[in-house]
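Sharing a structure here in structure tokens format.
Omission of a single protein chain aside, the complex is shown with its protein chains in their original locations.
We just call them A and B in the order they show up, numbering each chain from 1.
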Amino acid sequence: MENSKETGIKKLLENIKKLKSSMAASYIREGKPESDMSRAAVMFNNFFLHFQGVKTHLNTLRPTYTFGLGLIALFLLVFTTISGFLLMIYYNPSIEHAYNTVKDIRYVVFGGDLTRNIHKWAGEGMLIFVILHMARVLYTGSYKRGREFNWVIGIVLLSLTFVLNFTGYLLPWDQLSYWALVIGSNIAQSPKEITDILGITKFFDIGGFQKELLLGGTIPGKETLTRVYFLHIMLLPLFLFTFLGAHFWRVRKDGGLTKPDDFVPSISPEKMGGIFTTHKTYGLMALARGKTPAVDRDVENTVLSWPHLLRAETAVFMLTLAGVLIYSYFVSAPLKELAAPLIPENPAKAPWYFLGLQELVSYSAFMGGIALPSLALLGLGLIPYLDREQDHVGVWFSSRQGLYVTITSFIVGTAVLIGILVIVINFGWFRNWWPDVPQVLITLVNPGTIWVAFTIAWSVLVINRTDSTRMGALALFTLFLLSFLILTYVGTELRGPNWEFYWSRSQWPVH
Amino acid sequence: MYQRFYTALLIVSSVALFIFTLMAGYREITPDYKSYKSEYRDLFRSKATGEFMKKKAESIDFSVQQVYLGKLNRIDRCINCHLGVENPLMEDAEVPFKMHSGNYLETHPVAEFGCTVCHYGQGRATNAEDAHGTDRETHWDWPILPLKYIDSACAQCHDQEMLAENGADRVLRGEKQFVEKGCRGCHKVNGIGGVLGKALDGIGTQPRAYFPMRYVQGDKTAYTWLKEHFDDPRSIVPESEMRIVLLKDEDADLLTTYILTIRADEMPRDYRRIRTGTQEVPGGEELYKMYCIACHTTGKYSVYDEIFKRTIPAIMNPTFLRVADDNQLRRFIEDGRANTQMTDWKEDAAGLTDDEIGRIVEFLAKSRPAKRGKLFGRSIFDGDTARGRDIYETRCALCHGEDGMGGKNRLGISLVTPVVKEADPEFLLQTVRDGREGTPMIPFGSSGINLSDQDILDVVGYVRTIKPTASPKE
Partner (left out) sequence: MSGETQGKRKFSRRDFLGLATIWAAVISGFTVLAGVFRMTKANVYYEDSKKFKIGKPEEFPIGTVKQLDEKRVFIFASNDGLHAITSVCTHLGCIVAATDWGFQCPCHGSQFNSDGKVIAGPAPRPLPWLEVSRHVDGNLMVDASKEVKPGTKVKIYL
């Protein structure tokens, strides 16, 4: 016993000495990433890394192919989540205290103002980068070859990003929050416009139900804040992260990012290293029937993810973090007066990313607030199913013709949209010409619906002229992007009190 | 691949991140108030004489300080810059280090009252611009109260007599202006007053957005708005129907001070020092000023009002008073004159008690001539209405309108009102016969147009049958 006791202590001391290396070895089980094998194993065996391939295609690393847009959106989500946790420590979701706690976060919490700015700008940055990422995916034709459904998931993520931003906007309970909530809840109620026309509001008041679901009442109040808070911190993030998981999982299963079929590497193959010699696959070949999705035919154009991909990702991470921090250092998140339910803001504006919609809403609440956005999301979601041409994937604009179609669509679309806006702003619409026009006509025929009709007609025309559905997709998406840009600009900068037209904010009558 | 590019990106981003993290950290640990604190410490050092004071000067706490006022639902951080408010050495120092003037802090210790309860402003803010909140871009609802209006804050807890005894009589003097300029003729306070203007309840605590600031010249605050709009209401709110309150600059400040005491909130009981006593009952003349003077001015002459687009009758006119007895006057005041700006003032409407109306009538009756007019001796209307209609159309329609409704751009008043319907025969007959001195209503009897008594009986009989048309003619 005496003997074994000594050995026991000895063993313990030995283990303590080896603690550092044994702990490291237990985490990185395959030793230091010195050989290609162990580098591959690091990626493969690590929970946090294994959702990326062991090897990464050179095209994926090409900065001008992706511009890191999706990755930036992801990192912004990480920052906004972490800063959100920090803000939750101080924020109190009750109408008595919400505003004051936001003020306190600003004035007396160490780094509170900066954290709030980061939360705000990273959230809104997400919107921008999700849209840019979507544009990249579309213009490189990356919604094809098995990636169709992942594009649809992307659309869901885009919508969730909008709603998350909107619910966050409501939490400080200032004038901006309150009146955005009034407008938002009434947009939710706007199907009433249609049920009223059909005369079925009494039995089937879907609009009223949606509004009361959001508000927990008929006007924004304490119930509303509870619900919005719950949506913002719990339900919507849960959905977002779930769909995000599916989004990444599918990217991985589809064999990583798209790449041109005729990719020519700019470095010699022997530098790339590798353990695979032939084709690689991502399907369960032996167990499942059917085709395996997206098999790489150019394994030779890949490099090991460790360190190449991770270096690139880390660089984008730091770039994003630095960008958000510097922007938040200089620009403060807005906070207006405490909510005053009896004193509407004039103009009462939704947050900027909804001002394009608000412009549409100023023609017809139901069309602008529900029908057209749903139609836009539906149209975007259908793109991969309506355009099934499988060539030119992974090339920006597919071809010279694609670039030409995009530019032409941009120019024609800008001219037409501005033309429509000029008519509306100068001459008004039906009701200004025939005061007794029935509401159903305005709901159905208004500048918004005319514009959407034009985008559809133009895309069909492009398909007809080029004999290519891919060109139609390019045209449709370009017009979508363009209308988002122009309408948002008009709603933000050119609309003043009473939603009247002003060339700039400085011309607004001072309120 | 692209190893150099990503490595360079990584390095540049990391360096930028590091620098800005340090900068952000530096900004966090050097808030504005710390520089005030060190400046204050230097000043304190230079003034401190004894050992005790020197020690105090060295022990200034540089972390953020606040007064937490649970009962008042406030947090005040003003003391981070206004450091010397309780320090007798700072009597002659400059603001923000100056000691609080007077001996107010002896009875209102900062620890118990804070600052914003009297001075307003944003107690939670930790920099001067936000804390004072006079700039509209700070988005702060109740900016710091200019000292000339500070008395209004005292009225939250103290009654006016107590304030007047202690030198803070500006509220009382402001109320005098409020009464004498007849504000209540149009504005309700606590449910009593006219209906033409907005009720003033809670005006002192209305958020900034309540006041349309577009045309305000000075600071965009409620205080400036109130003061400037006394001078010329339509220069601040173009569609306003309010008349210009002729005030000296100083009186405008007093009136503003009083208006600001009309608040919607109430201080907790522990803080209030209101003595309950019998209030002095205002006399007839005072009541006349309070409720009538804004429209009727002296009451001697009738005037065509540009804002209301109609004629406001002279109610202390001898010919009027000669025909209108006390009961008649009381009825006018109690029931108002429908279709005009004259509202019904009785207790369940504009809120004057019977007693108060009685006193106003008494005051008006003082101007009544001793000699009454010759009586017609009628107690019912029995004129020939067909004949009366002809006379009406030639003699009366020009001013009172074919429809008898007076109104815009007409000199005459509406005849289709309950007041005329229910009036005493003698009152109407005599008014037509003798006219109304000082108004466009000339005598239609022997002393003027020379209608016979029968003519007058007929026309009055007709007037009583006129039915109102759908809506007042524009």
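What we mean here is this: a contact is a pair of C-beta atoms (placed from the backbone, for glycine too) under 8 Å apart; a residue touches a chain by one contact, two chains touch by 3 or more.
The model shown is predicted, which means the values in this text are computed figures rather than measured ones.
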Kindly state which of the options B:32, B:305, B:344 or B:362 is in contact with the chain not pictured.
-> B:344
Given A:212, A:313, A:389 or A:493, the correct residue touching the omitted chain is A:212
Of A:75, A:107, A:129 or A:363, the residue that touches the missing chain is A:363
Residue ranges of chain A at the interface with the undisplayed chain = 179, 182-183, 185-187, 190, 193, 196, 209, 212-213, 216-219, 221-223, 342, 344-348, 358, 361-366, 368, 428, 431-432, 435, 439, 442-443, 497-500
List the chain B residues touching the unshown chain?
-> 195, 239, 335-336, 338-340, 343-344, 346, 348-349, 418, 468-472
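In this text, only the chains that are shown with their structure count from here on.
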Please compute the C-alpha centroid of chain A, do the same for chain B, then give the distance between them in whole Å.
-> 52
Residues of chain A touching chain B in their complex?
-> 58, 61-63, 100, 103-104, 107-108, 110-111, 114, 174-175, 267, 303, 308, 311-312, 314-316, 318-319, 321-322, 325-326, 329, 335-338, 340, 343, 345, 509-511
Interface with chain A, chain B side, in the complex: residues 1-3, 5-7, 9-10, 13-14, 16-17, 20-21, 23-25, 27-28, 64, 66, 75, 77, 122, 124-126, 130, 139-141, 207-210, 212-214
